[in-house]
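Quick one: this structure, given as structure tokens, is what I'll be asking you about.
Here the complex is missing a single protein chain, while all its other protein chains stay put.
Labels run A and B following the written order; every chain starts at residue 1.
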Amino acid sequence: MTVRIGLEIHVYLKTHSKLFCACSARFLEAPAPNTQVCALCTGQPGAKPMGVNAEALRLGLQVAQALGCTLMPGVRFQRKHYFYPDSPANYQRTATPHGTNGSLEGVRIRELHWEEDPGAYDLREGTVDYNRAGAPLLEIVTEPDLRDPAHARAFLAELRFLLDHLDANYEAAGLKADVNVSVPGGERVEVKNVNGLRNVETAIDHEVARQTEAISRGEPVGRETRHFDEVRGVTTRLRTKEEEADYRYMEDPDLPWLPLPPALLSETLLPEAPLARRTRFETAFGLARAEATTLLRERSLADAFEALASTLPPAAVAEFLQRDLRGELHARGLTFTASGISVAELTALLSGLGARSITPQVATRLLRERLDFGRSLVEGVRAEAAEKGTAEQAVGEAVVAALAENPKAVEDYRAGKATALNFLVGAVMKRLKGRAAPDVVRAAVEAGLGNLR
Amino acid sequence: MTALERVERALERLGPDPWNAFLHVEAEGARTRARRAPEGPLHGVVVSVKDNLAVRGMPMTCASRHLQGYVAPYTATVVERLEAAGAIVLGKTNLDEFACGSSGESSAFGPTLNPRDPSRVAGGSSSGAGASVAAGVVDLAVGSDTGGSVRAPGSFCGVAALKPSPGLVSRYGLSDLAMSLEAPAPMARTVGGLTRLMQVMAGPDPRDSLTAAASPFVPHQGELSLQGLRIGVPEAFFEGVEEATARPVRAALARLEAKGATLVGVELPSLRFALSAYYLLNYAEFASAMQRFDGTRYGYRGEGKGLEEAQAESRAVFGPEVKRRILLGTYVTSRDRREAWYGKALAAKQAVASDFQRVFEQVDVLAGPTMPFRAFRLGERVADPLAMYASDVLTVSANLAGVPAGTVPLRVEGLPVGFQVMGPRGSDARLLALMGHVEALSGVAP
Partner (left out) sequence: MTLTPEEVARLSRLARLKLGEAEAAALRSDLTAILAKFEEVSGAAATAPSSPESPTLALREDVPAPAPPEEVEGIVAAFPRRKDRAVDVPRSLP
């Protein structure tokens, strides 16, 4: 017998509008309560659901694919009835699963399905705001295969990776989960509505510890429902109801069967699922898992990497994108897509670095100019290389002239006088009016002296 | 006649509304609209709208104390279309509370009286709509039909009505009774009026997912030939029907036959379970639809000591028929009962639909009386729910089968009698054309 942890995760899908109406789904941007609402999402008599949000559908299918699920031929929305002030019609529209039998990080995924979010009920104030009512949620239900808090952390990190890669999550809203924990000797305890991955991890930690301790003290752990207190990081008992809720599930008469035919799947599913692609990055390009994960977090960045790695050394490309590029983007709060930087631009930059026609410092400067002022990297690299070339040419000419004008110093150098080199470097610097790096000049003079032989 | 004159005439005909047909009359609003009614096929036409359809800025009570004072914040698609076509909404008509009824007697604001005989019911649930047309206040009315709710008042009050094919008319804005069975439905003095309303109201609406697949309504072009038209007449349609209704209906059938139609005896064994299946599904969907009414967002809010108490109190103001249906619906969909009741009702519905499909391979239309009897007296059935439900025996099958059905008022002495025709799904235009023939041959003189 082992600790068993299962999760029911609700992911806020990243869409512009709600699941069944055209109100904005960006409820955290609403100017005030009950401003992003309509007759449907406030349950007015006679209101009816519109067609289902196509983007919510796409994202839900892509997540199912990413989790390796078997996809169902279609889904049917049902009504789940219960009375609660945050529910506009006192029933929730929730679909039958569209994906089943998946897995992630050693955890079986039982099923995925779409459902609508209820409104926001502020228990302290006793008020309800329906701005988020009807927002599209994706519920992911796992089997109780999580073994311990560390396993849960790893699982959630992988889930986060998939959601990032698919850009499926309305980030500001994040996700929430019901956490089910049982320890050997005890029964299953449900902790409801835990907000955000960090709190989920904390709740799991706390619950496993709490239950284990109770068992060791000989106290029974029976089936119950608990609430997670975010502030104190502990779970507390919720009022237990004598009757189990009867939700009176029925197929929603307003919403007919939603087919998920092959044609829809082929235009929706990714040509390569995220985990498979990450494995390929590791094997084909010799990347470490962490590197591959970072690159794949943003799909457009991963696409750029692949394009670049077909002509440039993958390791160098990977390092630059991960460290330098992402560093600059992150500092500016930009995504790669939002930056608009093209593969052509990155090719120019990386080629320049490889050929040493620009230095890493120059590359960084060019990148910043690109992000802050929009100066094309292709142009920037060309200009820098030209300047460098011109500079090199000037140095070369100055060296030739200086050596020709100072035969005595050349003789001294040949005779073994080290100071002669300094003298010649000084002469070149004087010719160049100081507009050259001393070490570059030194190397050029040495090369020039060597060539005289 | 100008639009304004039409409005004034309607208001004059209405007077103090001795029939209790209207729950709300928008006199000033109608006059204002009349002055700037848009050009369109219904320019200046005065219409009434059943009070379970939303019209922004007007009260929407669904004839319930629970919604007294509620003003709709949006407008039903069908009403939007009517107004865009130039129609003027005179007001909201009375109905059985939340459309639960067949006589009009379940309104919280008093029953609507039959303009043909005020000691009798107008028929329900679109009682006010039927009366508003029969009394000559309006020529066109919008009601709704879940199991006969425009056809019953059509038959009892002597006006024409059509229950359209599912998906043809948007339900957006219609307060739900049984979502899978109902739609807004036209009522009119003449069959031509029904067509006028359908032309404007019908058609896909992105706001009602069930209208996406329906073909658009196009009125029947040219004459419908009666020559060789196969009219199925199940004997079951005459079972338990009073003689005073059966006789004029058979006479009307005979006139159609004389014009070349063929009357065919057909059997529909599934009809035996139609009434049960209908009501069980009605209860199930209604209980679900009524969950939203708890006084939180709108409607009567109870003053209970806590949330649950307040909600229960808020819902305590529903009338007895509404409560019966909510409890029955809760029962038949509860976890342990669902298979045996709701599941079986769905199966029976399926059987009716299959039966109708089969029959429409043998015949073009089905015909018979709309109601088993003429308008009964107020108070005669209202105390016995099963007696009330029995009124619907001839109308519910069309809703279960998902086919269009219309009623034409026959030319009779005394109380009105309705002649009902049903056709295959999607044949609304042709059905109206046939109804036109019935009207010409046997109908009430215009």
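Just so we're on the same page, contacts are C-beta pairs under 8 Å (C-beta built on N, C-alpha and C of every residue); 3 or more make two chains touch, one makes a residue touch a chain.
Bear in mind the structure is a predicted one, so any value in this text is a computation, not a measurement.
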Contact list for the unshown chain, restricted to visible chains: A, B
Missing-chain contact, candidates B:Ala99, B:Leu229, B:Leu280 or B:Leu410, resolves to B:Leu280
Residue touching the undisplayed chain, where the options are A:Asn53, A:Thr142, A:Thr235 or A:Ser357: A:Asn53
Can you tell me which of B:Pro206, B:Gly240, B:Gly260 or B:Gly379 touches the chain that was removed from the display? B:Pro206
Answer key for B:Ala84, B:Ala258 or B:Ala347 versus the chain not shown reads B:Ala347
In the full complex, which bits of subunit A touch the chain not displayed? Write them out. 15-17, 22-25, 32-39, 42, 44, 50-57, 74, 77, 83, 85, 121-122, 125-130, 239, 246, 248, 255-259
For subunit B, residues touching the missing partner are 56-57, 70-74, 167, 206, 209-210, 212-214, 270, 272-273, 275-277, 279-280, 287, 294-301, 304-313, 315-316, 318, 320, 323-324, 326-328, 330-331, 334, 340-341, 344-345, 347-348, 350-351, 353-354, 357, 385-386, 402, 425-426
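The rule we apply is simple: only the chains that are shown with their structure count from here on.
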Counting in whole Å, what is the centre-to-centre distance of subunit A and subunit B, each centre being its mean C-alpha position? 54
Could you pull out which subunit A residues touch subunit B in their complex? 38-39, 42-51, 79, 81, 83, 85, 88-91, 128, 246, 248, 250, 253-256
Would you pull the subunit B residues touching subunit A in the complex into a rising list? 52-54, 60, 62, 67, 70, 72-74, 76, 171-176, 178-180, 206-210, 212, 284-285, 287-288, 291-294, 296-298, 307-308, 311, 330, 333-335, 338, 342
